[in-house]
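Apart from one protein chain that is not included, each protein chain of the complex appears where it belongs.
Let's turn to chain A:
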Amino acid sequence: KKQHKKNKKDDRGPPEKEKEKEKASVLAPSKPATQSPAHKGTASKYVPLRSDYGYKVSLFSHLHQYSRKNPPTQQISIPATVIHPSIVRLGLQYSQGIIAGSNARSVALLHAFKQVIQDYSTPPNEELSRDLVNKLSPYISFLSQCRPLSASMGNAIKYIKKEISNIPSQCKEEEAKRRLQECIDSYINEKIILASEAISKYAIEKISDGDVILVYGCSSLVNHILCEAFEKQRKFRVIVVDSRPRLEGREALRRLVKKGIRCTYVLISALSYILPEVSKVFLGAHALLANGYVMSRVGTSQIALVAKAYNVPVLVCCETYKFCERVQTDSFESNELDDPDDLIVTRNGKTHLENWQTVKSLGLLNLVYDVTPPDFVDLVITDLGMIPCTSVPVVLRVKNVDQ
């Protein structure tokens, strides 16, 4: 049994709670720690803990803050028999930010699971439906330590586990594997690719000629919508709003400019200046919560707030597989803290925050998500149609009944 290192920070939930967490598709560990290595579940005993980095702001001390410079695999050695190499690679890609965006992360996760299922072989005296699920658990806890799971990933994992458990026991292994791979392919196809086609179709009805559309950051869905609308010969121009430290808007800008769309680029502090020109705001979402709140990249709620003050309609585009049953009212309980060193910048040769770690009373906060109240959002465009924010629990119920 692998001996764990002495615990550095004490707010990691025990792994059993992690498993329940995955089942409930909660984003980040939100329960206080009761730490003792002896209570670790057997599934995750091989996955070491990743240590937090730097001083955490007291309001967020229940969350984890990792440094991008210390990848999880450098600190510990993971034997290949425990974690599949494609999962290790995926975890590193998550932690370094190479794969970012909830759709991209879910698709990458599903492809990695396909590889895992491909390489899986049932041990003797075990049933595939039960053993495979157990094999997946340490992978999932490893991934959540590289970067906390997103709501879309959580829903995908729930789906896969359900499909695996539904494999009848008399099914042969090859047949079972083939069926699972087909399930994963159809999930990706229906929930992500076809869904984005449907959403584009609805959204393009909302774009008229002469529109000035404001987008924030880089949402694959919104970029897809704009490119489709441009191909359908709609005349509009786009304003891309960006924010430090991620500066994802530049990526969106590149894609739109390559397509030939006329673009303007500002930072989020210039929002009040640019909003009087805007006719519509299109926002992407990371998850839609059951009480109608929209969880998205930090800064989205600000855009919705100022747009409301200027009476500009705000449209959120979100696929139904991102709807989750959690409820949340503000951005503190469940969030993600990114590497605080990202905030450091050098201007005119001076880096003011260089030695922020040495100063005792100075902290840097790099939030990743925030929640937007439903009164700021005018419309949510999903693959099921255009609904108001408050109809999310209806959709969830319909989905549950279907399943």
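Just so we're on the same page, a residue touches a chain if its C-beta (ideal position, glycine included) is under 8 Å from a C-beta of that chain, and two chains touch if they have at least 3 such contacts; residues count from 1.
In this section, contacts and distances are computed from a predicted model.
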Its UniProt record identifies the chain omitted here, from "Electron transfer flavoprotein-ubiquinone oxidoreductase", "Translation initiation factor eIF2B subunit beta", "Phospholipid-transporting ATPase" or "Histidine-containing phosphotransfer protein", as "Translation initiation factor eIF2B subunit beta"
Among A:54, A:71, A:313 or A:363, choose the residue that contacts the chain missing from this document, as touch is defined above. A:363
Sole touch to the unshown chain from A:63, A:222, A:268 or A:395: residue A:268
Touch as defined at the start, partner being the missing chain; which of A:98, A:193, A:345 or A:398 qualifies? A:345
To test your reading of the contact rule: which positions on chain A touch the chain that is missing from view? 57, 59, 243-245, 250, 253-254, 257, 262-274, 276, 297-299, 301-302, 305-306, 309, 330-332, 343, 345, 347-348, 352-353, 356, 359-367, 370-371
